[in-house]
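Apart from one protein chain that is not included, each protein chain of the complex appears where it belongs.
And then chain A:
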Amino acid sequence: MTDTAPQSSQSPHSSRHDPDARGHFGDYGGRFLPEALMGALDELAAEYDKAQQDPEFTAEFQRLLSGYAGRPSLLSEAPRFAEHAGGARILLKREDLNHTGSHKINNVLGQALLTKRMGKKRVIAETGAGQHGVATATACALLDLECVVYMGEVDTERQALNVARMRLLGAEVVPVATGSRTLKDAINEALRDWVTNVDTTHYLLGTAAGAHPFPVMVRNFHQIIGEEAREQVLAQTGRLPDAVAACVGGGSNAIGIFHGFLDDTDVRLVGLEPGGKGLDSGEHGATLTQGTPGTLHGALSYLLQDEDGQTIEAYSISAGLDYPGVGPEHSYLKDAGRAEYRAVTDDEAMDAFQLLSKTEGIIPAIESAHALAGALRLGRELGPDGLILVSLSGRGDKDVDTAARYFNLVEGV
């Protein structure tokens, strides 16, 4: 067998943490997709490799990140929130302040630029909560690309405002009524579109999962989160954090912020997964804490599956986290012991959601509230000397309706 994927060894971002030439992070990753897509994946890997070494591409990407997305994002200390965390200091990496309101913009700008380079005119994407869909629709509006977003029917109902947002931005939103009608099925439908239209279409995958080169490429587009945060934490505190906390659905914001600290072996990397109604309830999306290795959507990684290898539907109050798979690099980091993964229930996440809103005047995305809940626990473990960096991956405007129902904030809702 021959290795057809190019080596990325010359790229400015490459490191000893890169996967092998065929996209394996240890035992995980690789390519488990139909032959019909292998050509497109090879083309994407080759084009990405060239783009990384092209100063014009990297300059254009940087220009969009600073001049359009609003980077660097702030690092804010959260002292009143931290009073509830055993007195540890808590610093928030404010990805919620990026244009479109989450970290997702980093990856979509990178992939949209690549789409142009490949001469493709049409972009498809999946979305769960709508953050990635909105970001993709935004980048496509900016760069004059046709945009189709697949979204599970359950999610179009939970996140109706984001559907309207995408349509305002000129995207077509296709509700997906198959399977569990959530993120996993939206990805299935996007893959079916891609296999049909691959000549003209780029699949702008929204998380660091899927077949090679998506996990490494999406990670690299997001590792600016960790690079900025590391410098900012050092500048503001004179030291590295004891722990970095981030929520993990597919795992893109987590892998982005973790990568700034992978070589700092004293810094604990903690991923917070959706524990839903509790791990014992069976209604959760805690892939890394409860799953076993398997293939889904193109990669070998931890997976929620039954004894026959059928995918189990994930559940979370957060539409952005209820995914039964996870990016393969997280599986690798878990097995290697470099990162640890814990589950946070809906109730814990909603408590943290409300606490940050009331103590710091920041309404976080419910996804990010899982990381905040994890930070509260870590703070109590670390005590007053602890320093915790939290990836505040998105803002919570999209979740106000869910929160209003959860907390009974509006009569009649």
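Methods note: a contact is a pair of C-beta atoms (placed from the backbone, for glycine too) under 8 Å apart; a residue touches a chain by one contact, two chains touch by 3 or more; residues count from 1.
Keep in mind that, in the parts below, contacts and distances are computed from a predicted model.
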Choices "Tryptophan synthase alpha chain", "Iron-sulfur cluster-binding protein", "Protein-methionine-sulfoxide reductase catalytic subunit MsrP" or "ABC transmembrane type-1 domain-containing protein" - which one is the UniProt name of the chain not shown: "Tryptophan synthase alpha chain"
Touch criterion as defined above, residue of A:Gln52, A:Thr138, A:Asn188 or A:Ser252 at the omitted chain: A:Asn188
Full-complex contact with the absent chain, from A:Thr58, A:Thr295 or A:Thr359: A:Thr295
Interface with the undisplayed chain - residues on chain A: 1-2, 4, 22, 30-40, 42, 178-179, 184, 188, 191-192, 195-199, 292, 294-298, 300, 303, 305, 307-311
